[in-house]
Every structure is written in structure tokens, then in C-alpha cells.
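A single protein chain has been omitted from the complex, and every remaining protein chain is retained in its original position.
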Amino acid sequence: MAMVCLSDFEAYAKKYLPKIAWDYFAAGADDCTTRDENILAYKRIRFRPRMLRDVSVMDIRTKILGSEISFPVGIAPTGFHQLAWPDGEKSTARAARAMNTCYIASTYSTCTLEEISAAAPGGLRWFQLYIHRNRAASQQLVRRAEALGFRGLVLTADLPYTGKRRDDVRNGFRLPPHMKVKNLERAFEVCKMSPLDPSVTWNDIYWLRSLTRLPIIIKGILTREDAELAVRHGVQGIIVSNHGGRQLDEGPATIDALVEVVEAVRGRVEVYVDGGVRKGSDVLKALALGAKCVFIGRPALWGLAYKGEEGLQDVLRILQDEFRLSMALAGCASVSEIGPHLVQLSKL
Amino acid sequence: MAMVCLSDFEAYAKKYLPKIAWDYFAAGADDCTTRDENILAYKRIRFRPRMLRDVSVMDIRTKILGSEISFPVGIAPTGFHQLAWPDGEKSTARAARAMNTCYIASTYSTCTLEEISAAAPGGLRWFQLYIHRNRAASQQLVRRAEALGFRGLVLTADLPYTGKRRDDVRNGFRLPPHMKVKNLERAFEVCKMSPLDPSVTWNDIYWLRSLTRLPIIIKGILTREDAELAVRHGVQGIIVSNHGGRQLDEGPATIDALVEVVEAVRGRVEVYVDGGVRKGSDVLKALALGAKCVFIGRPALWGLAYKGEEGLQDVLRILQDEFRLSMALAGCASVSEIGPHLVQLSKL
Amino acid sequence: MAMVCLSDFEAYAKKYLPKIAWDYFAAGADDCTTRDENILAYKRIRFRPRMLRDVSVMDIRTKILGSEISFPVGIAPTGFHQLAWPDGEKSTARAARAMNTCYIASTYSTCTLEEISAAAPGGLRWFQLYIHRNRAASQQLVRRAEALGFRGLVLTADLPYTGKRRDDVRNGFRLPPHMKVKNLERAFEVCKMSPLDPSVTWNDIYWLRSLTRLPIIIKGILTREDAELAVRHGVQGIIVSNHGGRQLDEGPATIDALVEVVEAVRGRVEVYVDGGVRKGSDVLKALALGAKCVFIGRPALWGLAYKGEEGLQDVLRILQDEFRLSMALAGCASVSEIGPHLVQLSKL
Partner (left out) sequence: MAMVCLSDFEAYAKKYLPKIAWDYFAAGADDCTTRDENILAYKRIRFRPRMLRDVSVMDIRTKILGSEISFPVGIAPTGFHQLAWPDGEKSTARAARAMNTCYIASTYSTCTLEEISAAAPGGLRWFQLYIHRNRAASQQLVRRAEALGFRGLVLTADLPYTGKRRDDVRNGFRLPPHMKVKNLERAFEVCKMSPLDPSVTWNDIYWLRSLTRLPIIIKGILTREDAELAVRHGVQGIIVSNHGGRQLDEGPATIDALVEVVEAVRGRVEVYVDGGVRKGSDVLKALALGAKCVFIGRPALWGLAYKGEEGLQDVLRILQDEFRLSMALAGCASVSEIGPHLVQLSKL
């Protein structure tokens, strides 16, 4: 089976992963409308490609928060990578470093931050944080991440409670006994109930700021109002995200929300987007609409499921090649030439 | 079979109810366009969820016409509950009381108002009325309802004649011999022809008003013009409804009509809506667009068909949990925080 | 098999007619887009139904060019009724008279005008005319129709050449040897090539006017420009029609074109519409948008195919009942109360 595009990896993962793991990764909230809309919304955007520009030398590198990456696609934070591949997040870290891009490690990793760091020393990594009822646990995580050389702190804002993913309820999803949310082992014992703190507000950004000198990126913003609040509370970046359609169903597709957020932010902080990226041309659309970089969630897991670190590199390489080709065919030789003139928000 | 969402109950009812009963409950008029549009129109509305608000303490209670209910979902009037469950409307009344919400008992109940009252003393109930050619029969019903402690009178305005439901015609639908429209037994004998009076006009509101001190709620309004007339004729509430798509096919979806009615009413009376509610997030959308409460019809019948009173409680509990979760994920901790800023009427 | 709605007759006809006849009646030009759009366009229109109006006494009669009909649905001109039922147009004429409505007999009838007249003396009938290369033949037809008491002359304007109906080409469609285009037998011999004259222009209306005192109705108008020309050339009525989607594919649906034509005509002549009417509520929509009456083509043929004259009466009776019910449920007790306020041209 030739692996030509990302859906080939999806098909592979669906076929070979245990159903309960596939269902967990694939799950969207409720009717999965937003999960699917994330993809469909990209398809509604039309390019306005330009011809006869010199695209003989292509430069697809970019920088996020000052760090150069080989192309504007990073790895979004997703949990439980051991469900996809035995080495779990260690493989993810190695693949990201090999491809010279950014990996956002999840609080809900099945490897510790230390294991992840040791697996790929020197790689560009951010750490994704949920604020727990047990604030000491969160504080300890932030300090560990900073000490281990993570270069950004990504606060997830859209999960005061977990969304209703019907298949997970039906399957009675839980981690197999031999896997653990290793970063939180002790904290999990302390909190018998759901460990996340639904009372978190914008003021907790100040608390986070007091804990660390790392840049803070807020993930889960979908409106201009919240984008404005994020900037005012001093974050360094915003990830426009609906958690892959796993939280509130029937909110906006992320690529649609991106337009509104970019407009509100007016360049004051970097804006990224995740959700629905399946082709290199989706990356080009996101950048044309103002994103500095996109992050991929499920496609990274499909890559892991295919061949671990090597499979994830395959996924990234395909996206990279497709992105480069799309840029060239649209008439852009470097990322700096990408702009809103390249797209037309279609009426369909 | 895990009962995770309302469609699970629908599938159960479709499988286990006698075809003629399922068809009767499921029927829409003509091509069933409006029946299906009621659901689709909800899906076209997009949330604009807000992040990082304190949603640790959730309050989902509300009041309708001064009575508190545990959450803004009541039971819409539907006929012939014994077709779904042997105890019929008595089970419905018990489930509504157990869940602390409002049950609108139909004129076309298969239990008497007295039986319904006795089954769940103290429950919040309204009585749904059709005005009959035999006005004395209607008058007697109103008086009985008031005497039995029903707290509102719901006048159905959209059934001067019965809509054309093709399956019912094909099936030759009629009640099985052991069931009766008990509230009307005597009146039915008097009127050999269809007992409903197609000459009813707005002036009959005054006649109703003369019969009872109960608040009058008018059900079946779909336009701003009729909303204005309803307010001027002194009703206390309006239920935006198209009778579940069973009357005039190809009228508006109720959630679409709600916007227009709420605008016309300008807060002078309470506005409710029924039709198409299948998820807790639909309730949130209806409230965001100005409804004080929604009412569910077919889902209540599916609950009854599943396990009677217990099944209906399951349905209500699922809606309650989903509604609470949707509110939290949209950033609202209490019903009073819900407003039009939460939604975006999508173009699709 | 209960015949509950018009699609039941369609299914019957599809099952029992010879394929070549079914294909001929069902055919649309090219991709059949316009044929299908005629139906879909009705579904896109939403009612704005009004409540609590006295609809106890319903009056669904109307007048076309001064003649009263029992309800605003007539029989559109279609060819070759013997393909559907042995008695052909004689049955059609009898059914139309029995239902007290108007039948537009086609030039391409398989019975003569004399046979049609004799079959149902006194019925309201118009005669549909194609202008032939052999003008004498056309002139003779007009005179015969007038002499036989036909009360209107319907000039078809949209068939300078026959549209490309792929199935007819594949089937090599032609009339079986025992059927004849009886009205034209002699003229057909004269013209070996297609007998219709593609050089006809607006000036030929004056020629027609010189031949007869019958009112002239022009059929096949789809634009405001042509509507204006029709009025200026002195016609008495316009049938908005695209020949059932059998001529130019991908023109407008007739109910969409009706709006534009009605606007242009400003009440100076009567406007009718055919194409896509499948339910009584479609009739109500057409009238709300300004049509004085609608005409049905294929549904009449399905009725004939089912049981001849009796089957066609069934079809008309169903439409009549559905139309009356739709009117009542929309709050109109008589045709004069129908107006544009009843509908909303939906965006979908």
C-alpha cells in the first residue's frame, strides 16, 4: 500500500489500531459536526493562484516565537501516544526533531516530560498544560517543563470539563492497565474526581506568568472577544482551536474562526491554528489567512500508528512536499510572500 | 445497548414499537420536510463559545410563568401515550415530577386529567386544549384542569384540520379498541364529525379568558404578525411550534421562527419553542435566541417506549447533563448568562 | 396499494407503462437539471402560515379568463395520451369536465379535436398550438378549435426545435403504428421534415389574432423581457413554463421565473405556471407568488396510466384536497386571501 497522502495513513490506522484506541483518537463531541466541519471549511476556501513568478528556489522555513522551523507545521498536543505506538511520545519527539519542527507535548502523555526530553535532546518543544484542582501539581509540571528546556507553555482553555464523545462512553474508554498518565501519577491519586479545575479564569494567566519565564500560548480561542482578552492578559501566542471538535460541538470550524481572531489580534501576538489540516494546501490557506503556523493532531497519531517515529516523519514529509508544491503553484517562493490575496472565501 | 444520546432511544422505539404506533409518532405532513428541517435548522446555527470563565458551579434552573423548573426543558403535549407505554400519561406525569419539570398534558391523552393528577400530585403541569365544535365540552375541560391544579392553559392554534400524514393514511391509523381519548369520551359521541372547530379566531382567546384564571399560552405561532396578535390578545406565553412538522409542511423550522417571534414580542410575554430538540446544545441555542424554555415531543415518547417513567427520566437526564455541559463549554455558569452573543446564525 | 399522494401515481406509472412510454413522458432535456429543479425550487420556498383565522367554510374556486373552475389547477398540454391509456385524450377531457376544471388539449393529441369535444361536451377547454411551416395547417386547426367551442388558444413559444432528450434518442422513440397525431395527419404528409416553424416571431401573434377571436395565451415565457413583449403584443395570458424541462436544460425553474414574470406583467394579463407541481401546497405557493392558476403535465399522465379518466380524477381530487387543507392551515378561507405575505423565498 503506497502512502501517498494523509488519508492513506488514516485508513491504515483505522484498520490496524484496536477499535477502542481508534475510536478515542477519532472521537468528536456529540454529532461530530465540528470535527468534520474543520475539514469541510478548508474545502470551501478557494485559491487565487498567480502565474509566472520565479519559483525555482523555494524557501518554506518560518519562525515561531523566534525559533526557526523547517516549515510551518508543528505537532499539536494530543494524549496517550502509547495507544498508537509502543514508544509513545518518545517517538513523537524524535520525529519532530528529525523534521526540525515544534512538538507540543501534552500533559496527558504516556511518557514523562523527562523521558520525552531525553529521547530527543535539543528538539524544539512546548509543553501543554491543563490547570488542575491541585494547583501544586500544575506548578510542579510547569517548573519541570521549564527546567527540561521546553520553550513555551501552552495553556488549554477549552476543557473545563471533558466533552461528550459518544463512542468513548459506549466503549467505556480508559487507558489499558500498563499505560499511565505518567506526568500526573501522584496528582491523580490526590484528586479522586476529575482533576481539571473548571474555575480557571483569565486571572490565572497572571498566576502562570508568576511561575515561569516561558512564553505563554493560549489554546482554544474561537472569538474576537477572547482573542482581545488573551492579548490584554499578556499571552505571547494564540492557538485557534476547538480541540479537534472534541469539546463543544457545533462551534465554528477553526479556519473560519482564524479570520476573526487574526483581525482582532492585529499582529500583536502570533496566531496559530489546529484542526482539519489534511493537505499541504490547507497549510497554505491557513497562512494566507494570517496563521503563523499550523499544528496537526490526528494525522500525527496516524503516522505513529503506521510506523512510529518513521511513520510520523512520513506524514510530515508529505505535508512538507505538498506545502512546497502548493506555494509554488500559487506563485509564492517563500513564506513571506503568502498573504490574503491568495484566497477567496467562497460563498458555497 | 448503552443509551448515550437521544437517538439511541429513537432507534429503540423504532425497533420495538408496533409499526403503526411508530409511524404515528414519527409522522410529518406531506413530504416531512418541516419535520426534518426542525432538526437541520439547529445544526445550521454555530456557537461562539467563550473561554476561561469560572464554570465550577453550574446553575441550570429557570422559571416559567413563575414556577421553577430544574432545567429549561419541559414535556410538549403529544397524544396517546398508551401507544408507547401501558401506563400512558400517568408515567409521563411521574417522570416530569421526578425531574422537576413541566408537563403539558394533551387533550388527546389516553388517561383522564384526574388520573394524570393523581399519578403525580404536586407536579407542575399545564393543560393543552383544542377548542371543539362542542364548546361546552371545551369549557368543561378547562374547568376540570383548573380544579385539578394545572397551572397553565395551552391553546393549540395550528390544527383547524388535521395535517396530511401519509403513513397514517396508508396504515389507516386509529387507536386500538382498548385505548380511549378519555378526556373527551362523552364529547366525542356528541360530535360525529371531526370534533375540532375550524372557525376559532383570536376572539376566542377572550372567551377562554372568561372561563379561567389560568395563564393562557398559545401554541403554534410562527410569524411576527401572529406573535403581535397573541400579545395584544393578552396571552401570557407563546410556544413557537409547527406541531412537529405534522400540520402545514414547508413552513419554517421552529428555531428559525423563534428569532422572528422573540423580536416581535420584545419581552412582553414568555416565548417557548418545541420541535427538533435532540441534544442539550439545542436547548442552549434556543435559549440564546430568546426562548425561556423548550419542550420535547417525540423524544419523550421514545423515553416512554424504552422504559416508561424510568425511560423518560433517562431522556430528561441526558438532556440535562448535555445542557449543563454545553453551557459550561460555552462559558456560561447560569441560565442568566445565556444570550444572543453565544450564537451565530450560519450562512450554510 | 393506497393512492395517497401524487408520487404513488408516479410509481404506478413507472411500473406499469411500457418503458419507452414512461421514458418519453419522464424525459427532460440533456441532464434533466431543469426538470428536477422545477420540483426542488418549490421545496425551497417556505410558508409563513397564519393562525386563528376562521377557516370553517373554504372556497377554493377561481376564474381563468372569466371562466370559473373548481380549484386553480388545470391540465397542461401534453402529447400522446394514448400512450398512457387507450382512450387517450377523450378520457382526459372527461376527467377535466367531471372535476370542473380546464383542459388544454395539445396539437399532438392522439385523438382529434372533434373526438375530444364529443367526449365531454360543454367542458372548459383551451387548444394548444404549434405554428407549422405549413401555415394553412395551423390556420385550419385554429378555426376547427374555435368552431368546436375551445375557449382559448395557447401558443407554445419554446419549441422552435425539439429539445435533446437522451432517453428518447436511445430508445428511438416514435409512436406505435396504431397511434397517430390525428389532428395533423394530412399536414404531416406535406412536411417531411420537422413540421414546426423555427422562424416564428412575436409578429406571428398578430397573424394568429387575425385568425380568431379566441383569447391568446402564450406558453413558455421565462423572463421579464419576454413577459413585457407578450403583453405588448396583446396576449390575454402567459403560462410561465419550461416545457417540463424538456427543451433548454438549465434554464430557471418555473416557480422562480414566475416571480419575475408576475412583477413585469403588473396585473395587465393573467399569469399561469406549469412544471413541478406535485402537492396541493405547491399550488398554494404558486398562487401566493402571483399565479392565477397552475397546470399539471406529468401527474395528469400518471393518473391516466393508473385508471384512465377515473385515475386522472383521483389525481385532481388529491390535489384539490391538499390545496384546500394547505390553504386552511395557512389561514386562508378563500383564494382571494392568498398573497405574497404567505411565503418567504428561502435562501437555501
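As written, the chain order gives the labels A, B and C, with residue 1 at the start of each chain.
By definition in this document, contacts are C-beta pairs under 8 Å (C-beta built on N, C-alpha and C of every residue); 3 or more make two chains touch, one makes a residue touch a chain.
This one's a predicted model, so the numbers in the text were calculated from it and none came from an experiment.
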| item | value |
| --- | --- |
| Omitted chain's touching partners, listed by label | A, C |
| Residue, one of A:55, A:98, A:231 or A:345, that touches the chain absent here | A:55 |
| Full-complex contact with the absent chain, from C:98, C:179, C:211 or C:248 | C:248 |
| Residue numbers in chain A that touch the chain omitted from display | 2, 4-5, 43, 45-56, 279, 281, 321-322, 325-326, 328-330, 344 |
| On chain C, residues whose C-beta touches the chain left out of the figure | 30-31, 33, 157-158, 160-161, 163-164, 166, 169-170, 197-202, 204, 220-223, 225-226, 229, 247-252, 347 |
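Just so it is clear, only the chains that are shown with their structure count from here on.
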| item | value |
| --- | --- |
| Turning angle required so that chain A lies on chain B, C-alpha fit (0 to 180°, nearest 5) | 90 |
| CA centroid of chain A to CA centroid of chain B, Å | 42 |
| Chain A and chain C: spacing of chain centres that average the CA atoms, whole Å | 60 |
| Touching two or more other chains - residue numbers and ranges from chain A | none |
